[in-house]
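The other protein chains are all here in position, but one chain of the complex has been omitted.
Chain naming follows the written order as A and B, and within any one chain the residues start at number 1.
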Amino acid sequence: MFGIYQVFIQKDHASPHVWVGSVDAGSPDDALLLARESFLRRDPAVSIWVVRSEAVHATDYSDPDFFASESDRTYRLLTGYNKQNAERWRKYKKSLLDLERDFVQD
Amino acid sequence: MDDLRRLLYQMADDELIIGHRCSEWLGLGPHIEEDIAFASIAQDEIGHATAFYRLLQELGEGDADELAFGRPAAARQNALFVERAHGEGSYLSNPNWDWAALLWRHFFYDEFDAARLTIAAQSSYQPLAQLAKKINREERYHRLHHQTWLKRLAQTAEGKRRLAAALPGVWAEVGGLFSMGEVTPSEFFPVTATSLWSVWATSVAPQLQAWGLLDLVASTAVASASVVAAGLSLQLPAPDQDGRLGHHTADLGALLATMSEVRNSAPGASW
Partner (left out) sequence: MTEAEKLEQFMARIERGEKIEATDWMPDEYRLYLVRFMQMHALSEIMGALPEKEWVPRAPTLARKLSLMAKVQDEMGHGQLILRIAEDLAVPLGKTREDLVNELFTGEAKFHNVFHMPAPTWADCGIIGWLVDGAAVVSQAALLDSSYGPYARVLQRVCAEEGFHIQHGESICLALAEGTPEQRQSLQEALERWWESLLLFFGPADTTSTSAQVLLKYRFRTKTNEELRQKFFAKYVPRIHSLGLQIPDPDFHWDEAAGLYRYTPPDWSKLKLIARNQGPLSQERLGLRRLSYEQGEWVRAALMAGAQSAS
């Protein structure tokens, strides 16, 4: 079906698919081929998704209040705690501060 | 107490109590994605309450947490509408609750809150005006959330039946939100209950109409009511049933006992 297809590229298996642009194509299969040449002439990738533009539902740019986040939300961020916690730990044992605190990295 | 402080207590207490009630649903929603979506609304309401209590703190009323947790029921100025328990059972066991009632409550309340904030944004008290402007932006998502759900549920026979069954209980006390208690119109908040009702009804009625729910709501509204706007009649509470005047139900007493249980286990301690 001829139409505009939005293109999403996954550069490696650890990454999500990311939107890179769109192509005019005659069918989903055409769109996959065209996307390969339009967006992957240099960079490696492991997957392409194409989605007909009509299938994309979007928020309205003229309605910024949709995203309003006016209240203090530090309570749900790491940064809302880690400095104060670190100061408190300091009182218990100075050497603890040297411990690697990033659990995700190891 | 002056009108400004009374007004701020009304706003802070409404937001705290409805936020608390909303948080009781956390983890019990009908659909996982929706549970997550509604949980943000509960957080927003508590966040707004916190901001209003801080304004009171700046006015010398005391510590914001103490204002939220420490005041007895008779000192609370929230409307009865927000304090009612969700139904039988509790958030701990056998919550025999109704999601249709929850949606009605939040739809009516957040429409009311948006109307009140729009007027508060014109207050001569600048800290309130600025805060109201900020907070009202967040109401956009709340209203959209409730609108989307009511519209969806009204499209199915079972949804409509549930909404109809839940409506009378919720509607019975909606007028209490509009009572201004002892607050008289002033530069701080220059409108009366009836004009606030007009703003609200003018926003609510066409939405209900579009979802095919207006007749249901209009017929639930009391015939004896004095004020009618957009086909919806306002019934203000009798003074001895007006939460704004400190008259509350046993539901609020139980809520406050739960809310302050941990805090009271070590009075004055830091948490």
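Keep in mind that, in the parts below, a contact is a pair of C-beta atoms (placed from the backbone, for glycine too) under 8 Å apart; a residue touches a chain by one contact, two chains touch by 3 or more.
Since we're looking at a predicted model, the values are computed, not measured.
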item: Full-complex contact with the absent chain, from B:43, B:77, B:123 or B:233; value: B:43
item: Touching residues on subunit A - with respect to the absent chain; value: 13-16, 47, 75-78, 80-82, 84-85, 88-89, 91-93, 96, 99, 102-104, 106
item: Residue numbers in subunit B that touch the chain omitted from display; value: 20, 23-24, 26-36, 39-40, 42-43, 46-47, 49-50, 53, 64-65, 68-69, 91-97, 99, 152-153, 155-156, 158-159, 162, 255, 258-259, 261-263, 265-266, 269-271
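Following the convention adopted for this analysis, only the chains that are shown with their structure count from here on.
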item: Subunit B residues touching subunit A - in the complex, by the definition given at the top; value: 43-44, 47-48, 50-51, 134-135, 137-138, 140-141, 144
item: For the subunit A and subunit B complex, residues of the former touching the latter; value: 63, 65-66, 68-73, 76
